[in-house]
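The following block contains the structure, expressed as C-alpha cells.
All protein chains but one are shown at their positions in the complex.
Chain lettering (A and B) follows the sequence in which the chains are written, and residue indices restart at 1 in each chain.
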Amino acid sequence: MSFLAATGLAIGSAWALYGVGTALVLAGALGVVLLRNPVHCALSLVTTIFGIALLFVDQHAYFLAAVQIIVYAGAIVILFLFVIMLLGVDRKEARAPENVRLLVPMALVVGAVAVAELLALARLQYWAAGAKSTTQSLSGPGSDIQKLGQTIFTSYLLPFEMTAALLVIAIVAAVALVRRRSQPPPAPPRKSAGALRHPARAPEAPGAAVRPAATAGAGRSAAAATRSPAAAASTPKTSNETREGRAVS
Amino acid sequence: MDQFLPILLMVVLASAFAIGSFIASKMLGPRSHLHAAKVGPYESGIAPRRELAARFPVRFYLVAMIFVIFDIEVVFLYPFAVMFRQLSTFGLVEMASFAAVVFIAFAYLVSEGALDWGPGKRLGSRAGAPVTRSLNATVRRVARPGTPPSARPPVLVEGASTGSGAGARGLDPVRAGASGPHGEEG
Partner (left out) sequence: MLAAVAAASYNGDPVFAKGITLGVWIIELVKLVAVFAIIMVGVLFMVMYERKAVAYLGNRWGPNRAGPKGWLQSLADGLKLFFKEALVPEGADRWVYRAAPVIAMVPVMVSFSVIPIGDTVTVAGYTTRLQLADPPWGILVMLMASSISVYGVMLAGWASGSKYPLIGAVRASAQMISYEAALGLTVATVVVLTGSLHTSAIVAAQHGGVLYHWNVFRAYGLPAAIFFVAITAEMTRPPFDLVEAEEELAGGYNMEYSSIGFALFYLAEYAALVTNSAFFVTLFLGGPDGPYWHTIGPLWFVIKVLAVLYVYVWIRATLPRLRYDQLMDLGWKKLIPASLAMLLIVAAGHISWRWGLAALSGSLFAFILLSRAIEVGRTQVEEGAQAELESP
C-alpha cells in the first residue's frame, strides 16, 4: 500500500478525477442519445451531471459541484422524470418513431454544424479552453464559497438582483401554464362532452387540466396525443380512463 | 481534495454492501419457481384489468417546476450565509430585497390558487350543494348534523342521470351495469 503514499498521489488523483469525470460525462451523453426508454435517458443525464460535478471538484470549485447535484440532479431532472413518467411517454406504444425520414438528415446537419463550431472554437485557443477569465483569478485565502459570496454580493450585485426578477418571471410562467380558465367554456354537445373534457382532468384538482403542448414540448405531446383518448377513443373508453384517473387521487 | 477521500470510500463501501447483499441473497435464497400469478403486478389479490391512467394531475408538474425555482433561491442563500459576517448590513439589505421580490412572486402564486390541493373547506360545507359525487370532486358531500332534510343533498341512485356527474357516469359500462363488488370505490 506504500505506493499510495507517494508524493505524486495528489497529481495522480487529480488526473484520475478528471478521467473518471470525463468518462461519466461522455457515457451519460451517449446514453441520453442512444437509449430507447426516456426514463433511461433521464438517468443517463444524471450520470452526465455527476461527471460534471466531478470535473468541478477537480477544479476545486466545490460549491459549484454541490449546486450541480442539488439543483440539476435534485430538481431539474426530477422535473423531467415527472413529465416522462406522468404523461406516460415511457410506454412502448408511445415510443414509435415519428418522422424518422425527416429527423435523421436534420440531426446530421445540426450535428455537423455543432462539430464544425467546436473545431472552430478550438482553433481560437484561448476562447474554448477557458484560459482567459473576465476578472482576475480568485486565488488566495478563503474557501471557494467565500470567494463566490464575496463576488456575487459585491461585484455582481445587479445580476444577482436581476436573478430575482428572472425567478419571478419563471413563477408567473409556471402559473400561466396550469392556470384555470376564468370562464367555463361554452358547453359542447352533450355526447362528446366526456371525450373532450375528462381524460386529463384531475379529480381532486378541479379544472387544472394538463395541456400537453405546453407542458411537454411539441414532440412528446404528439406522442401523448396518439394514445390520448381525447384524440381517438370512443366515449366508453373515455370514462374508463376517467375512472382510473380517480385512483390517482 | 484529500478531504473527499473518506466520502469516496463510503460511497464504495455502501455500494459494495448493497450489491454484495444482492449477490448473497441470490446464493442463499431459494430458486424461483415463477408462474403468472406470482410475477404479475400485486393488486391486493385481484387480477389487474386495466392499466393506470396515462396522466397524472397537473399539480405534480407544477410542484416540480416551482421547486426548481425555490431550489435556486436556496442555493443563492448559501454563499450569502457564509459571507454574512463580512457583508453585514449591506448583505442583509441585499438579501432582504431579493427575498422580497421572490416573496411577491410567491404570494402571486398562492393567490392564483396554484398550490391548492383538493377541495376547499367551504366547498365541503356549503349547504345545498348539488349531487353527492361527481367526476370533478373526490369528496362525497353529506349533510352536516343539524341540517334540515330539505337542505340535504339528494342521494344518488346508481346509473340514474341526476346532474353533471351522473350523466357521464351513466356512460361507464362498468358502473352502469350491476353494481358489483368493484362498482363502488372510495
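Methods note: a contact is a pair of C-beta atoms (placed from the backbone, for glycine too) under 8 Å apart; a residue touches a chain by one contact, two chains touch by 3 or more.
On a predicted model such as this, the values are computed, not experimentally measured, just so you know.
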(request) Would you list the chains present here that the left-out chain is in contact with? (result) A, B
(message) Take the complete complex as the reference. Which residues in chain A touch the chain that isn't displayed?
(response) 1-2, 4-5, 7, 9-10, 37, 39-40, 43, 46, 62-63, 65-66, 69-70, 73-75, 78, 81-82, 85-86, 90, 141-146, 180, 184, 187, 190, 193, 204, 206-207, 247-248
(request) In the full complex, which bits of chain B touch the chain not displayed? Write them out. (result) 2-7, 9-11, 13-15, 17-19, 21-22, 24-26, 28-32, 34, 36, 38-44, 48, 51-52, 56, 60, 63-64, 66-67, 70-71, 73-75, 77-78, 80-82, 84-85, 88-89, 92, 95-96, 99-100, 103, 106-108, 110-123, 129-131, 134, 136-137, 164, 167
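Throughout what follows, only the chains that are shown with their structure count from here on.
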(request) Enumerate the contact residues on chain A facing chain B in the complex. (result) 10, 13-14, 17, 57, 60, 63, 67, 70-71, 74-76, 78-79, 82-83, 86-88, 91, 143, 145-146, 148-150, 152-154, 157, 160-161, 163-165, 167-168, 170-172, 174-175, 177-180, 190, 193-194, 198-210, 215, 224, 227-228, 235-236, 238-249
(request) Under the touch definition given earlier, write down the residues of chain B that touch chain A in their complex. (result) 1-2, 4, 50-62, 64-69, 71-73, 75-76, 78-80, 82-83, 86-87, 90-91, 94, 97-98, 101-102, 104-106, 108-109, 112-114, 117-119, 135-138, 167-169, 171-175, 185-186
